[in-house]
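For reference, the structure I am asking about is given below.
One protein chain omitted, others in place.
Labels A, B and C are assigned to the chains in the order they are written; within every chain, residues are numbered from 1.
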Amino acid sequence: MNDYHRFSIQAVLRYHVWTPGWLLLNVAASRCAGQQVTNENVSSREGGGLVEQTAPDGLTRFHAMNVAEGECEVTYRAEVVRSVSDFADSWEPREASLVELPPAVARYLYPSRYCESDKLVRFAAKEFGALCPGHSRVVAICNWIHEQIDYQPGATNEHSSAADCLVFRAGVCRDFAHLGIAFCRALGIPARYGSSYAHGLPYPDFHAFFEVWLGDRWWYYDATRLAPQAGFILIGTGHDAADNSVATMSQGVQFVSADLRVEKVSPGNLDYTTSPIAFD
Amino acid sequence: MNDYHRFSIQAVLRYHVWTPGWLLLNVAASRCAGQQVTNENVSSREGGGLVEQTAPDGLTRFHAMNVAEGECEVTYRAEVVRSVSDFADSWEPREASLVELPPAVARYLYPSRYCESDKLVRFAAKEFGALCPGHSRVVAICNWIHEQIDYQPGATNEHSSAADCLVFRAGVCRDFAHLGIAFCRALGIPARYGSSYAHGLPYPDFHAFFEVWLGDRWWYYDATRLAPQAGFILIGTGHDAADNSVATMSQGVQFVSADLRVEKVSPGNLDYTTSPIAFD
Amino acid sequence: MNDYHRFSIQAVLRYHVWTPGWLLLNVAASRCAGQQVTNENVSSREGGGLVEQTAPDGLTRFHAMNVAEGECEVTYRAEVVRSVSDFADSWEPREASLVELPPAVARYLYPSRYCESDKLVRFAAKEFGALCPGHSRVVAICNWIHEQIDYQPGATNEHSSAADCLVFRAGVCRDFAHLGIAFCRALGIPARYGSSYAHGLPYPDFHAFFEVWLGDRWWYYDATRLAPQAGFILIGTGHDAADNSVATMSQGVQFVSADLRVEKVSPGNLDYTTSPIAFD
Partner (left out) sequence: MNDYHRFSIQAVLRYHVWTPGWLLLNVAASRCAGQQVTNENVSSREGGGLVEQTAPDGLTRFHAMNVAEGECEVTYRAEVVRSVSDFADSWEPREASLVELPPAVARYLYPSRYCESDKLVRFAAKEFGALCPGHSRVVAICNWIHEQIDYQPGATNEHSSAADCLVFRAGVCRDFAHLGIAFCRALGIPARYGSSYAHGLPYPDFHAFFEVWLGDRWWYYDATRLAPQAGFILIGTGHDAADNSVATMSQGVQFVSADLRVEKVSPGNLDYTTSPIAFD
């Protein structure tokens, strides 16, 4: 099954600069397979130059800029056409064995800043170790997170990790993704973080989900179930929120506000599914 | 200045396998610039097949294998010729500005599993923020670590991070590297982990140091000062010990012992220096 | 030298009760030696009964109450006369040896929730171990904290500990007290937490400091230097903020606001000193 959806995106980000420094933004829609980006514009109200860079995996684009003392406002606008390739009905992706993993995938087996899979090996084995490997096991992980963890803004902060989320039993989309990733890696399944715009969120914000390597490709999973996955517009992927944060900044640069608008331009409703999807 | 040194390496690693699973080894000398690897052999006593993979950056080679219940012994042997390119006397590498960083380097600005640079921004700014940027600032970081942290096996464990090391004021080479990396990233300087064999260690073991991006290349730094840097034989680089551990294994595989031998075959002594060196 | 100061205190605390439960308040001025409490009144606007309890050490009074769904407002009012006994000029209190510590004091040698002195033994030994034991060493600890840690509301939260404060190099009065306590205990010096009202704070709020056992009594120390110690009105003492929090509440009770007023009724200015004082 293939669907096409067209979205219009706008993000306005404001910072206060106490000490001249730099900003590294991660807000541009990915020019990945299945996602066509047009009419794109990134600009700074103060006129500072933005240098675009693409990460080595070709998926994530960054915009780096030097910032002067005072206010700083950056606006991103684009139109994105997404094609969505659903699971074939009759095929269930399996977990790949370690020796057949491409090296660029194998590195997503390791623990990362916010996904301490090294600490969760026993936890994951006890909860999910006996389940049949493959898609259904990852679904069981998503169900577990959805049922056991409260979606609760304010319960965690920017330093919180998967293990913290597990102890507090609460978090936001970023924590849900971290926990899903950590469980998968602890079981030997490559998993990575996805940051995105999302159509249909209860309130306009950046969204986070996670990707799992099954069969021979990455599939989307989202334990929050806050929005239809067909309405995710990928910004980038990485180990976790550490290399996918909306902005990394030098000391003395302070976040002020972000205003997002994600509109569906093409007619029709998004199919609301929490099933994993892949984009090709 | 250029030196050439020839080394003979042997590592014998033993594991006990309680539950059939997999091993992902990171023990082969890197085929990086400045390092020529010959007469290499990796073999399992039990005859299991080892699949070699090279990480996307071309620096790190992994050997993956499935392991059956019982004992498992893997032996790695190689000869390595190292060329060492020292700092030109009259040139001091500077810190690159964010906008001129290659994307493959920029990702080493982010916090990782054992290097929580996000938590150490204020700490690094207070201790090193006012120092002149560049090589001398990284040397100041190494000096600080060498003076403030005790080299103390047993004080930390495999889950310990840079922040733990800072609180305990003790650690081993891996912790010293993590702390150096975390301080650099907190200051906006790309830094990554290096795992290696090392000639001249007080006792034969794997070694860890860190690399810092200055000017337009990576330079070696080692706050432990346990061995001459000209005797390091690079195995691989990564974010931290998470993606450079000697072995990652499935649950039910247990480390038993590692026996290492690193011999200098070419005549002459290594120049003992703690100055950074680069390999080309 | 003896001084007497008279203060008038009022605290209005508001909570929202989502689920009927309980509140345990720790807001009454201590009826300790050197502190005379008169015209005291604790009452709930909603009319709920408040049960007063005094901790076994006789210093801290709690008020327990059951709370019904809806708003809850408690008001505390009192007048307090404080006498202040300063250090004799010619006498410097020494550190007591372990074998002469009263048992009720020895328990303040142990680590507690927010003061992980067990983790900081090496840190404290390296920074303060070589200093001459006694009052001057505790002053050195206060100076170190005042110089190394930024007073920065928002940098820590209610779960943050002394080790966190050390890593972040920032905190509020509660964190400053926790760090001072942890260093002292790590050196074998009994130390405990003091919660108080304070006259002369830059903004009206509850305050925290710490007490150290030197010679044969507890002395006040405050590394924040935000207000004259002669204007502290003791509420209670304990291991740390865990048993001195203004309010402990059942799940479903939420803090809304606290309005404090601390006025000096007697004439004259408080002697602004950061020297330790004891009350007798």
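Assume a contact is a pair of C-beta atoms (placed from the backbone, for glycine too) under 8 Å apart; a residue touches a chain by one contact, two chains touch by 3 or more.
The shown structure was predicted, so the numbers you read here are calculated from the model rather than taken from an experiment.
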item: Chain not shown, its touching partners among those shown; value: A, C
item: Hidden partner chain, touching residue among C:13, C:80, C:121 or C:270; value: C:121
item: Given A:13, A:42 or A:166, the one touching the chain that is not displayed; value: A:166
item: Chain C residues that touch the omitted chain in the full complex; value: 21-22, 24, 49, 51, 53-57, 62, 64-66, 97-99, 101-104, 106-107, 109-113, 115-116, 118-119, 121-122, 125, 129, 158-159, 188, 238-239, 242-243, 248, 250-251
item: Chain A, residues in touch with the chain not shown (by the definition above); value: 119-120, 122-123, 126, 148, 150, 155, 163, 166-170
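We take it that only the chains that are shown with their structure count from here on.
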item: Reference chain B; chain at largest CA-centroid distance; value: C
item: Geometric centre distance via CA averages, chain C-chain A, whole Å; value: 44
item: Chain A and chain B: spacing of chain centres that average the CA atoms, whole Å; value: 30
item: Distance from chain C to chain B - Cα centre to Cα centre, in angstrom; value: 46
item: Per-residue multi-chain contacts in chain C, two or more chains; value: none
